[in-house]
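Left out: one protein chain. Kept in place: all the others.
Now for chain A:
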Amino acid sequence: MSENSMRSTSMRSTLGRVRHLGSAKEGVHHWWMQRLTALALVPLVLWFVVSVAGLAGMDYAGALAWIGSPSVAITLVLLIGATFYHAQLGLQVVIEDYIHNEGLKIAALVLVKFAMIILAVASIFAVLKIAFGG
């Protein structure tokens, strides 16, 4: 199959395309958000790795000064949000693929979603606390 025909051929029915929703009842939302957060994470992760590598071994005062500066704090909050959104979406698919017991699967999905939200909120709160001088 040529690449061209792969791009133009739709596997969905006409009615399905109009409704925009597949069997998961949420259409392409999960797929699209996974790609969108991935795209956002490319520059955010590279920025974070280079910054932290350059500041490796920084002391307490240095860490607070770096995290607390407005541009860094804003970028960190964006990084944290995109990271945990992306992680939640990815772990959800892993759970759905490998856990076949319905009860266990739902328990794992709920656990992962709660854990990712708690971690995101805790890290964002920590960044803001430092930024606002608490």
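Definition applied: a residue touches a chain if its C-beta (ideal position, glycine included) is under 8 Å from a C-beta of that chain, and two chains touch if they have at least 3 such contacts; residues count from 1.
Methods note: contacts and distances are computed from a predicted model.
Match the chain absent from this complex view to the correct UniProt protein name in "ATP-binding cassette domain-containing protein", "L-arabinose transport system permease protein AraQ", "Aminomethyltransferase" or "Succinate dehydrogenase cytochrome b556 subunit".
Missing chain, UniProt protein name: "Succinate dehydrogenase cytochrome b556 subunit".
On chain A, where is the contact patch with the chain that was removed from view?
3, 6-7, 35, 38-39, 41-42, 45-46, 49-50, 53-57, 60, 63-64, 67, 76, 83, 87, 90-91, 94, 119, 122-123, 125-127, 129-130, 134
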